[in-house]
Structure formats: structure tokens, C-alpha cells
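Note that this complex is displayed minus one protein chain, with the remaining chains in position.
Naming follows writing order (A, B and C), and every chain is counted from residue 1.
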Amino acid sequence: MLRLLRTMWTIRAFEEKVSELFGRREVHGLLHLSIGQEAVAAGACAALRTTDRVVSGHRPHGHAIAKGVDIASLFAELAGRETGCCRGKGGSMHLAAPTTGFVTATGIVGGNVALALGVAFACKEREKQEVAAVFFGDGAGQSGAFHESLNIAALWKLPLLFICENNGYAEFTPLSAHTPISQLARHAETYGIPSATVDGNDVLAVRTAISDAAARARAGGGPSFIECMTYRLRGHYEGDPAKYRELSELSDWKTKDPIRRFAATLVKKGTCTHEQMRAVEAEARASVEAAAQKASTGAWPSVDEVTTLVYAG
Amino acid sequence: MAELTYIEAINSALREELARDRGVYVIGEDVALGGPFGATKGLAAEFGERRVVNTPISEGAIMGLATGAAAMGLRPVIEVMFVDFITLAMDQLVNHAAKLHYMSGGQLGIPLTVRVQQGAAGNGGAQHSQSLEAWFIHVPGLKVVMPSNPADAKGLLTAAIRDDSPVICIEHRALYWTRGEVPDGEHTIPIGRAALRRPGKDVTLVATSRMVEVALEVAGTLANEGIEVEVIDPRSLLPLDLDTITASLRKTGRLVIAHEAVEGAGFGAELLAQVQEAAFDYLDAPIARVGAPFAPVPASPVLEQAFVPGAERLAGAVRKVVLGA
Amino acid sequence: MTSELNQQEAMELLRTMLLIRRFEEGLIQTQKSGISIGHFHVYIGQECTGAAAIALLEPQDKIATTHRNHGHLLARGADPRRLYAEILGKAAGYNKGKGGTLHATVAGLGFLSTSALVGGAVPLAVGAGFAAKQLGERCVSVGFFGDGVLEEGVFFESLNMASLWKLPVVFMCENNSAGALGQSAGEYPGSTIATKQLIDVVAPFGVPASAVDGGDPRAVRDVTQQALARARNGGGPTFIEARTVRWPGSRPLWPELSTGETDVAFAWEPDRIPMAHRDWFANDGLIRYVRQLFDAKLANTKEILALDATVRADLAKAMRFAIEAPYPDPASALDDVFA
Partner (left out) sequence: MREITYAEAKVEALRDVMRADRRVCLIGSYFLGLSPRRVLLEDIRKEFPGRVFDPPISEGGVCGLAVGAAMAGLRPIVDVTTASFLFHGFPQVINEAANVRYMSGGQLSAPVVFHILHGLRGGGAAQHSHSPQAMLWNTPGLEIALPASPRDVKGLLAEAVHSDNPTIVVDHARLFEVKGEVPEELFSIPFGRAEVKRNGRDVTIVASSLMVQRALEAAGTAVAEGIDAEVVDLRTLVPLDKQTVLTSIAKTGRLVVVDECHRSCGVAAEIAALAAEEGFSQLKAPVKRVATLDVPVPFSQPLERYIEPTAEKILATIREIMR
């Protein structure tokens, strides 16, 4: 239980730090923060094994951290340093750390779903009971690649967990302006893919749903679709004033903050004390500070690196 | 040596690689049925439909699927039925297949082979006849090969499948049923090495894919007029064997480049730009390009024939470069 | 069955269906005689759908179609001489020989485009509906496409937008793989979709969808009429799946007259149908329709045979015209690239 809490606090602290560093121009590029959505990443990855594979999209920090990617290497990547997980070549939207099972993130909405289809295909072929999971937002539900992938995953019974983080906004517009459908899980039902819509701010509900789906996939039952209803407390990207939202909507969701909610539940149940709670947060923040510090001393990549790794070998 | 058709040579490369490496998968629309041109004939029966996989008509998702599977260590060979349909998969090809290795800082390998056929033949019209190799040369991260005969079709495809980078193998539909000697058993041709098809001292003629046939015909005709044409087939457009081409140019002082695609920002433009920079002082005359006219490919047989660069046009261009205007 | 059609209309529908059937039978024979026309696709067995639906359209309505377009063009009134000429690559063809069978189109009849890419025409049809709504025209856009299109992402993208924006579009899906055919039967092209029926994928988008027997003109008329009315009244798009059984001659990669030329007398002398083809002709919309006309006494055998003979004679003339027509000037290959 404390592990879940720690993961969520680490993601929150990481992204708050990223925001701060972005303000000081120490990290760069187009950054998409997941503050408010931490329960999905933490709950889902807690239900997966180390050997399971994750593909993420343009909002990937939480997924990478929850999957166990070293946060110093993430800071370094966002800062464009040689010590970054992608040696400074990828940046925020292209994080990759396959040894942890975090295959890759990608900046193309919907493109990640098709990619994950292939990862799941490979998992099936390896016959090691591994499953693949893909995180995507509600905006991806309108892309052709998403529909093509649902059909194929269902046809071929691929061990793929479609994890939709429905935060109600596709970039800058509410989902209702993008599609007449409010819950994307309906598309999965069309193809006979088992689906569940859960409270994405309830980390235990997410973990349970993903556990069930992963067990089904491991047993050869094919794909599942888990739609997590959540909310991003920041704009679409760092620097987005997000004026398209009502303030009341924002404050309403703030009361449903997944971290505070879970902490309160734990205390109420007597699982731990207020002091222990605060200690978890403090530890997470300290480890994030240390990682950021470490990353800031990383070397810039040599310009010779620019032409390397275009091809293998 | 056995005499095989170009399509049989492709089939034989696929069969041998499926047998040799458990990680090889053949994926595409109708491939388990043999494919529309027979390239995958008999493979499903021999290796099972688990490794010779039929897909829905979802080019984008197929390209993404194969890329994702390659990132996981499989060695997929996908068939895109017509190069024109690759438009539906461009996002996955350009944004994922070509780049994941680089973007991930070398953590992910993409040992993917994309087989596709192109060219103006059979009156398919503008959506089934384009020649798009320049697109792939323009996207860093992809290798591009274009076999011009059955032996190369087998050797280059085998090399492509074994390559650890994504390789686009562009076949020509009009060559599918041409015959030629193909070495027995394992046969690979290193990617990035041009072939000298005919030696000559007066002018260098670089031709790709089906234009190699036309170039050899023209060389034969011009030999009767006293012009000795050296014909070079680059075979691999990226990486490009510029050394072989410039070495020839140092001898002849003249260069003509022929391809079936339109000229605008095409392979000919790239080669010309490279050669004039690398061997400016050796040039005795301006380099000439022969490509298709700047138009979509028409369907009518006569229009199609007028569209495809033929022997007469090519011979004219060579004469002009050798003899002056 | 023809209660809503008077005798003249019923016979006109038959004429259209016969025209399409005979046009394509003639095309297959011409191709077999050695005249090159490129790879082509025929509409045999699906005539009822296009003929019945297109007859309901108003002149301002738009149509987007696919590589299987001959039936739609003819039903809308395309001149068989110019259509044959186009398919043979002649200057007199509608597209001056640049389009051929895959891209044959007649803009003057409201055809937007003929896309030979699976799914290519669907967003185009949605675009025409969008334009009609923007321009305030009382026009409906009808997109004809095959069952394979439901595997293309662009279909979903297009359907979603048509629904979201309530565009006057009729999605006319001609499923010619009904009855466990398609890829599972080892045919080209195959369609593979993980749903129980095609219309299931449409349901979540909130678009009314229905499946009908594509060989039953009345059923096609009924659903098309409702769809057109909904579109014209601002009710948005409709999805129709018209199911037909694949004609055996369309099973090989190149069409073959494997069931022989259709004999309209099969309608009243079923015993004359060769045993091997009884199943198919039992489902063939054309033969079924002739039988219904005959049973309803809207036409006698003599009238039907006479109509058929006229259609065939006209088409023979049209084909001769196309064969004798000159090819375009090769230099015209460079024309029409830009306005």
C-alpha cells in the first residue's frame, strides 16, 4: 500500500520539479504533465510484472516512473543530456527504457496504440506469459490507428491491455467536441473485447481492473479495455493556460486528488499514521531532488553523436 | 544456378529465411493465400499461418504492428501490396520504424523489412503506379534497395531481412515474370554495393530497377553508333555506392541518370547533386537526368507508355551528352 | 414487392439492372478477347443495390464510389459508350483515358471521385456532405464502399465526424462477402472484422444503421428513402449495409464468366439453370427481380426478353464505338496536371 503511495508521490514530485526546471529553462521541449492522473500509472503498473511491456504516448512521465525507469535518467533526458535514457536524442515524448519493460513513448496520438499492437504480438509469440499495456488519452479514440488496432487485437486475441486515460479533454477541447461517445470503452465492446470503466483517481480500483485484465491476457483470453475516468490538473502542455476550462470544474477535481484521497483512506483504515504519510511524501521529494541534482551535472552529448545510431551496427 | 522468375526468387528468399530464423514472420494482406502476385505462395502451408500472417486491410496498423514487433526482437517482413498504399502507413513508417532506434538512443532495434512493389505497368492509373523511392531516401533511418533482376531480388531481400535496420525493398511489378539465373541456396548481396552491368568508356549511364533493362538495350543500340556506354545499377539507393559511380565518371567524363520516378526532388536529383560536388572537375558535359514527366501516372495504355521513360528518350539523352546539343 | 413502383418505373429499374449486368459481361468477354483494360472489378450480383438506391437520388445529390464503380455510374445515367471508352483508355472516355476502370468518373452526374484505395472515398463523401451543409444546399452525399473499408482507420475517423457534425451523408456499405465468404473462404479480397455483424461497429457512434438484403430492391428502396429523408431534414448520417453473396466470377483475381452469360429466362424456367450454379442464381437479385415482375404480371416474358435484347444491342454498339475510338494524343499525358 505504501508502495503505491510512494509511486504516486514520486510522479507528482517529479512533474512539479519538471515544471520548476522548465520555468528556469533547464529542461526543454514540449512537455505534457500528468499531475492529477498519477493513480492510473501507479495502479496499472503495480498490477504488471517487470517483464510486462508498456507503451506510452506524449504524456509518459508517470508511466515510465511507475514502470521503474530511473528518474535521474528521465530528468537527464528532459534536459537533453548524454546521461538521459535516450542519450538526449528523444526528449520527453520519446522516452524509452526497454530493460524496465517501458518499451517507448511516442508523440503521435493513436500511433502508440498501433505500436503496442506489435509489442503484444511479440509477447504472444515469445510464449512467456508476458502482456503488453498501452496508455493513451481519449483523443486517440478518434484516430484511425486506434480502431484498426482494436479490431486486430480482438481478431488475434493479443495479450494487450488498452488503458485509456479519459481525462475529458483531447488537447484543448472537451471530448464532446470530438465524438458523440463519452466512454470509449463502447468501441471495445463492439469487437467483443472485455471492458471496464473505472474511477481513474482510485488507485486500488485501477489496480484491480488491470490485475483482472492481465490475468485474462496471460491465460490466453486476449485483449481488455480499461477506461480510467480522470482529470489532468495542468494544461495540455506546460505553458498552456488552459482557459478552455471552468474554474469550478478544476476545483471540483482538485478535491478528488488521487494522492490525497488514497492517503486519507489509508489513515482512516488505520493502515498507517499521518506521520508515516508525510514521511512517504518527504522521501519521494528528497529522491526526486537528488535525481534532479544528479541529472543537472550530466554532460552534454558530443556533437559527434549527431550522426551515430541512425542505423544499427 | 537455376533459372527463376523474379517473383520465384523473392519466394525462395522468404522461404529460406523463414526456415533459417524462427524470428522471421511474413505479414500482410492475403500473404497466407500466396499474395496477389504469388510472392508468398506455399509459405503458409510450409510454415503455418502463425508465421505467415494474414491481416485486415489496415496498412497503418500493420506497419505499426510490425514496427512494434521488431522493437521486441522479431524480424517481420511485411508486404505492402502497392507502394501507393504506403501512404496509409507513412505515419508509422516515418515516425516510428525509421526513428525508434535513434530516438531511443540505440536501445531499440528495428530489424524490419518492408517489401513493396511499384511502377507504371498494367494501366493501374495514378493510385497504383507511382514510384516513390525518393520519399524513403529522404527519411533518415531507412535503407532502400531496388533489385533489377531475379538474382538481385533474392540476394538483396535476404540481406534486407538479415539487416538490423529497417530496409525497404522496392520491387518492380513489370519485372515479376522476367527470368534469370539465380545462385542456388543461400545468396546475399551486401547492401550498399553497385553493380557494373556493362563496361564502356564514353559515358556512364546509371539506371535503377526496370530502367536497367532499358539502359542495356540503349547501350547495345549506341554501340552500333560507336558510343560505348558503361551501365551501372546502384542496386541500393541508400546507402549509395558513390565511389563506383564517380570512379566510372573519372573514366568517361559524362553521366546520364535514368529512373522511372518523376524528377522533382527524386533520386536522380540527389545523385546529380552529389556527383557534381564530388567530381566537378572531371565533368566534360552537363549531367543529364531522364525521369517520368511531371504528372500523375495515366491509365490509358498509350498514355502510360508515353509516360514511362523508354529506350528512345534515353538514347536521345545519352547522344546529347556525348555529342553535344 | 413493387407496390410503390408503377409499371413504368418497375421496368426502368429492370432496364438499369440489365444494363449493368450486360455491360460487365461484355467487358469480361472483351478482356478475354485480348484487349487490355487493366485490372478491373465487376458489380455482377449487386446491381439491385445501386440501381434501387441511385434511382431515389435527386440531380443535385453527390456520389463517391470505389474501384467497383461501373454499376453506380450506369445507374446514374452514364453513357455506356463513353464509359467503355474510358475503360479501354480512349480519348472519348469520360476521363480522356487518364482514369481507366479504377478512376472512371462523371462529374456532371454528381460523382465526386472514384478512389481506388480502400476507404479512400469515404472521407471524400463526408466532405461533400460537409460542403452541402455549409453551402445550405439540400443535397445528400452518398458514399458507396465495400465491406473491407470497415478495417480502415479512415472509415472510423470519417463516420465519427459525420455523426458529430450531423452531416447529410448516407454510408452505403455493399457487403458482397455475406455468407461466410471473403478471406475465410480463401478469396480476394478478404474482409476480416472481429464483430458479429458489420453494423455493430457503427452503433457506438450513434448513427442509425440497418442491414438489408442487397438483392431485394424494395428493401434497399425503403432504407435508402428513410436515410435520404433524414439527411435532408438535418437528421445527420445513416449507415446501410446491403448484403449480397459474392458472384463466383468475382472470386478469381480477374473476373471470369464462370456462371456463363445470364439468361433472364432462368427466372421463369429455373430448371434451365445449370446445377453447379443453382445456389448462386437462387440468390441473384436480377433473376429474383425478373421473377417478381413476372409473378406480379407487371411484364410478360416477351417484354422482358425484348428489353434485354435492346440493352444488349445498344451495348454491342457502345463497345464497338469504344474499340474503334482513337487513343488520346500521347502528348496529352502532360495535360490536366494543373488548372
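Keep this in mind: contacts are C-beta pairs under 8 Å (C-beta built on N, C-alpha and C of every residue); 3 or more make two chains touch, one makes a residue touch a chain.
What you are looking at is a predicted structure, and each value in this text was computed from that prediction instead of being measured.
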Shown chains that the omitted chain touches within the full complex: A, B, C
Residue in contact with the excluded chain [from B:27, B:52, B:69 or B:88]: B:88
Residue of A:91, A:200 or A:223 touching the missing chain in the full complex: A:91
Candidate in contact with the missing chain, chosen from B:199, B:220 or B:286: B:286
Of C:35, C:56 or C:131, the residue in touch with the unshown chain: C:131
Where the missing chain touches subunit C, by residue: 62, 64, 93-99, 103, 105-108, 112-113, 115, 117, 119-120, 122-128, 130-132, 134-135, 141, 153-154, 157-158, 160-161, 164, 335-339
Hidden partner interface residues of subunit B, rising order: 84, 87-88, 90-91, 94-95, 98-99, 102-103, 125-127, 130, 132, 134-135, 137-141, 238, 261-270, 272-273, 276-277, 280, 283, 285-289, 294-296, 298-299
Residues of subunit A in contact with the chain not shown: 28-30, 80-81, 84, 86, 88-91, 93-94, 106-110, 139-140, 142-144, 170-171, 173, 177-179, 237, 239-240, 300-301, 303, 305-307, 310
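Throughout what follows, only the chains that are shown with their structure count from here on.
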Length of the line joining the C-alpha centres of subunit A and subunit C, rounded to whole Å: 47
Whole-Å gap between the CA centroids of subunit A and subunit B: 40
Between subunit B and subunit C, centroid-to-centroid distance (C-alpha), Å: 37
Residue list for subunit B, restricted to those that touch at least two other chains: 55-56, 58, 60-61
Sites on subunit A at which at least two other chains make contact: 144-145, 148, 151, 155
Subunit A to subunit B touching residues, read off their complex: 53, 55, 84-90, 94, 96-99, 103-104, 106-108, 111, 113-123, 125-126, 144-145, 148-149, 151-152, 155, 308-313
Subunit B to subunit C touching residues, read off their complex: 29-30, 33, 36, 54-58, 60-61, 84-85, 87-88, 122-128, 293-296, 298-303, 305-307
Residue ranges of subunit C touching subunit B (in the complex, touch as defined): 36-39, 89-90, 93, 95, 97-103, 115-120, 148-149, 151-154, 183, 186, 188-193, 253, 327-328, 330-334, 337
